[in-house]
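Of the protein chains in this complex, one is absent; all others appear in place.
== chain A ==
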Amino acid sequence: MRQDALSGGFADPPREAALVFRAALDAMSRPGRIVQVTGARGPAPLSPAAAALMLTCCDAETPLFLAPGHDGPALRRWVAFHLGCPLVPRGEAHFALGTWEALGPLDAFPVGTPDYPDRSATLIVERDGLSASGTRLTGPGIDGAAHLDLPDPAALAANAARFPLGVDLFLTAGDRLAALPRSTRLEVS
């Protein structure tokens, strides 16, 4: 078990983190695009994509909320060794990790302030799969329209309606990830 906590990091952190960041930046700047990230793994149920993303973005400066289902001794040890994030409740989180259901209502997370809308949470939502179909997306980063299978389009549309406030999402499944920034407009039928 201890072995679990110590393993799973990048073999060559500067180069691998750079590749993962570029993939994440690509996903965030082109909502709906699904990218592949590799090089990291953590204890179940953490997906390889979420592990890589956290190794790239999170450290001792980013308070982290672990949602029920992900929160557990094995993942806590992995986070402590690889990231060193303080673990905090939803309302203080810079990053949050879990399934959509376990993360709970979006209102619980920081959405930024009118003066500093960047002081908002980034949610890493673990999913069973990602598919470029479903909810129609428009807005910055999208040429015309894109489609993405989203957990709760109505709640996410409400998040987008608060722009420039709001949370930003990464959706992860296996070694693939997509992103949904607050700037994306959702077409909810």
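What we mean here is this: a residue touches a chain if its C-beta (ideal position, glycine included) is under 8 Å from a C-beta of that chain, and two chains touch if they have at least 3 such contacts; residues count from 1.
As a convention for this text, contacts and distances are computed from a predicted model.
One chain of the complex is hidden; its UniProt record names it "Alpha-D-ribose 1-methylphosphonate 5-phosphate C-P lyase", one of "Alpha-D-ribose 1-methylphosphonate 5-phosphate C-P lyase", "Acyl-CoA dehydrogenase", "Cobalt/nickel transport system ATP-binding protein" or "ABC transporter permease subunit".
Only one residue in the set A:Met28, A:Leu46, A:Leu64 or A:Leu97 touches the chain that does not appear here, and it is A:Met28. Listed for chain A, the residues touching the missing chain in the whole complex are 13-15, 17-19, 21-22, 24-26, 28-30, 56-59, 61-62, 94, 113-118, 120, 122, 139-143, 163-164, 168, 181-183.
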